[in-house]
Structure formats: C-alpha cells, structure tokens
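All protein chains of the complex are present and in place, except for one that has been dropped.
Let's turn to chain A:
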Amino acid sequence: MAKLDTITLSVLQAALQQVCDEMDLTFSRAAFSPVIAEANDRSDGIYSALDGSLIAQGSQGLPVFVGVMQYSTKTVIEMIADGRCLPPEPGDIYIVNDPYLGGTHLMDVRFAMPVYRGGKIFCWLSNTGHWPDIGGSVPGGFSASATAVEQEGLRLPPVKLFKKGVLDTEIYAIICSNIRVADQRIGDIRAQAAALLIGQDRLNGILDRYGDETVVEAIAELRRRAAEQMRANIAAIPDGTYRSKAFVDSDGVVNEPLTIALAVEKQGDTLTFDFAGSSKPCAGPMNSVLATTLSSVYLAMRHIFPDVPISAGAFEPLIVKRPEGTFLDAKYPRPVSGCAAEVSQRIAEAVFAAMVQALPDKVTAAPAGSSGNFALGGNDPVRGRDYVMYQISGGGYGGNAGHDGLTNGCSTIGISKSPPVEIMEQAFPVLYRHYALREGSGGAGKQRGGFGLAYEVEILRGDARASFVMDHGRFGPQGALGGKDGAPNTVTVFRGGEAHVPPHLSKEQDIALKAGDRVRVGTPGGGGYGDPLQREADLVLRDVALGYYTSKEASDKFGVTLAADGLTVDRVATEKRRAGQNLSNSFTP
C-alpha cells in the first residue's frame, strides 16, 4: 500500500473526531436524565478492536471519562477472549458498570458495541452515561457512609443488553427492578444505543470512502503522532522531580484526612507519576479505582496541553506507577462512589500543584475542584409525593500567569451547568434565600483566585433528609508560586434555630430536616497565583469597589491601603505596608 499522505491523515483525524462529536450530540439530545441531557455527564469514543485502546473521543465528553472507557472496553475484549463473556455478534451491545473492571462509580453505565467490517470486528464504539440512580442505599448513589460496594447499588458485569440489535427484555427487567425512577430508563437506554448506531453509520461512511486499510494505517499513524506531540511538550519541561500533596477531607466514615502524595519525574520526553506515600485504602466511599486514577492524571495533563488530540498515543509518554496498597487503587469490595466526583479532582489538583512548578506559564493554582453534591430527599405534602433534589455547584478557579481565576467555574472533571434557582424552586418545595458570589473567597495572589458561590436553601414544607458529598472543607484549594489558598468549603445546617456543622465538614448523610430549616453552603474560592504583594494596587482597589474584598482584606491580604473615602489607593501607606510584609490569609465567612 502507498504510504499514507499527510493530507489524508489530517482529514481522517478530523473525520474520526466528528464521528465522536456526533455521538455525543445524539446522546445528549435524546437522553432523558438531566445529568446526561443538560449536564453532559457522558462521553463517546472509538476503541481499538485489538486491545480497546482509545482511537478518538468526543470533544464535548465529560473529561473524567477521557481515559476510563479504554479500560472498560479492554476488559470486555479480554473477558470475551477467555470465555467469561459471550462472544459478540453484529448488532450486540454490551452493558457494564463494574468499577473494578475499568470503571468509575456504579452510576456511570457503559455501553460497548463491536463494529463489523467484512465479517470481522473493525473497532469498538463505546459510551458512558451517568444514570440518575443505580439502586443502593441512597437515591442517586452518593452514599457518604457506605463501607462496601453492595451498598452503593447494582453492579453489572459485561452482559449483552442488545442481542443482534434487539433489547433483551429479561436483563432490562432485572435492571429496572433494582433502580429508582426506572420508568424513564428505557428512554436513556434508547438514547445511549442510538448514539452508537449513528456513530456506526458515520464510521462506515468514512471506511467506504477511504478504504478500511487506509483508515487502519491512519489510526496507527495518528496514535504515533499524538505520542510524539505529547513528548515534544514534555521535552520542553526542565528535567527534575516535582512534588506535591493534596488532601481529601475524609472518607465520610473515618474523620481523618486522606493524603495524595505525588512525585512527577520528568526525564527526557516522559513524565512518571508516582503516588507512593498516599493514604491506604479507606473505609468510606472515597476510594478510587485504578482506571479513574489514571484518567484523572490524563485529564489534568489535557487541561495543561489542550492541543494534543485525545488518543491512546497521547497517554503513552505519561507513565503512572500503579499505586498499589493506596486508596487510589481500590479493590473489591471497597466503596467507590466518591471517586469520579471528588477524589479524581484531588488527583488532578496534585498534578496541577506539581506541574505549576515546572510550567508556571501554563498551569493554574488549584481550582475549587469539587462537584459540590448536595442531595435533598423528602416528601412534599402539597403535591403528595416524594422527591430527590440534587444541587451541584461550582467554585473559584485558580489564578494563573495571564489572568485572575474564573468565578463559579465548573468542576475540574466536568463540563456540566448548574440548575437555575427558578427551576429548582418550581420542582421542589424549597426556597433559596440567597445565591451569590462568595465575597473574599478568592485566594490572594498577584493573580487572585476566582470566587466561590454562597447559597442558602430553606425547606418550605414537609420533612426531608440532606446529604453532602463535597470536599476542600478542611483545607482550601492551594495557591501557587507564593499565592495564598482559596477559602475552604463550608456547610452549615440550621435546624430549629440551631447551627450544625457536619463533623466531616464537607460530607454527611441523612441529616433530618423540617420545614423552616435551612442549609447554607459556601463553595471554595480558587487558589491565588504569585505573591499578593505584587498585585497591582489599582486592581485591588477595583476588587474592593466591586465588593469582592473589604478594604480590610485589601490591607490584610494584599498589603494595599485605601484612602479614607475608599475610592483611591493611599500609595504612600501602601508602599510602607507592602515593605513591612506581614500578611494574613485568614478568611472570615
């Protein structure tokens, strides 16, 4: 065969990407669950027939799924090979959500479909969607106090949900009998399958046009070049070992912080990630499975180098030592519901904190890095029915070489929007007393962190139970290169006039509430970047004018003294103050 020319290669790169983008679009638009339809908590991709390695993935897919699906697809292929799974036939679609078989948590349900060409499997199309419920002890699956995976919900090994294109109603019935709000699952299942079928059509079009052999050759070459591109990026980093730490508040059961210790060694054109020294597997659901740990490293690196296309090649120069014996490599039956939403973001934070030392112009100080899950389940006596409400929320992003951090940004691992207050109040018997920028929360720095969110929800009627799976309650998102930490997450529950702070700060389950009780949350601000004393005094003045900081904070955190009218900078006092250099980073909520 003729050597593949650059033009065809570039064209096929874009074409394969478009197949995935179209699968993403179809899945979201046809889905029922708002988590998929609105929050885009889903991803679609093309995987190698040989070993499941990633060929291409949708650009609008949930970042944390960036590396995960290749492990679950690989597992399906291996289990077929050794007879643990029925062999595939055209039109079959496997379903799997087992976290220990290359997954995340149980709510992320994966479909995998072989694509046949000339009677042989050419590649696999897979997608993942976050189902709103998968059974288990709490609605939604985020139990803060589970101690075994069985408490977290229904676990599915790879089984054929569609056989030769037809839904297996028996398996479907088993699933529906084990999950909540089952009546709408058929819609999501059809949407998830429709995305794969549309991807198959589009892919066949490409194969017919360019020829199977050319595409195979292009895939191999694209993988090689993605690796090359990542290597070129890495080669520019100074040799050395960059260390960092990040902390999970607690596992939800034992009230002790969990440590992620990371050493990134740069040598030549590879980066080796070593998590030795991280905490042991934990009792509560803050364990991470290996696939999620790897994926968290990959997604963090993609945040740093967004120009490298997502493919298995891009991951080749990123060597992650298997963190055996730590909570980042959990084995059955450790509970794992917190791995995708929270632990993954702490891993990414550790990567940012290490890499910002090596690449100060490309990497930001730590972002809020929490999905901010607050679930409220109760009964609405007026409507005479039970409800489950989820509030996800954003926080401040880290300052960076170019700019201050963004305010109320999405979680590091997600791209989902938070729901409007008006929609929440329509759907649930609650009233928001405020939903506001959390003043003072951005970490001080030459470029300060973005601001978190402050909200307070009141129960209007009926009894309810509140659960939280958040993080960064103990320590705020870390500042970088002299910048200060952002404000930590806060949760306060007002019950019958008494203020209750969860002992685990950011995690608690089933807090009983009555009408009139209130939940107040402050989400983390982003870490500051660079020495706050070097922040332009006029920018500090502007931040005070906009009410982001008080004039006392301007003085305490940035060493900037404002004139008595608060409208101008007292340059003389500021210079003197900044020369004295005694700043506090106390945050007063």
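Going forward, contacts are C-beta pairs under 8 Å (C-beta built on N, C-alpha and C of every residue); 3 or more make two chains touch, one makes a residue touch a chain; residues count from 1.
Everything below uses one rule, namely that contacts and distances are computed from a predicted model.
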Protein name as given in UniProt for the chain not displayed, "Phosphate transport system permease protein", "Cysteine desulfurase", "Hydantoinase/oxoprolinase family protein" or "STAS domain-containing protein": "Hydantoinase/oxoprolinase family protein"
Given A:Ala173, A:Ala232, A:Ala276 or A:Ala499, the one touching the chain that is not displayed: A:Ala232
Touch with the omitted chain, as defined above, among A:Ala31, A:Ala49, A:Ala375 or A:Ala487: A:Ala31
Contact partner of the left-out chain, one of A:Ile121, A:Ala283 or A:Leu431: A:Leu431
Missing-partner contacts on chain A, residue numbers: 6-7, 9-11, 13-15, 17-18, 21-22, 25-26, 28-32, 34, 37-38, 59-61, 63, 183-184, 186-187, 190-191, 194, 197-198, 225-226, 228-229, 232-233, 299, 302-303, 306-309, 352, 364, 367, 392-394, 397-398, 400, 402-404, 406-410, 412, 415-418, 420-423, 425-426, 431-437, 453, 456, 545-548
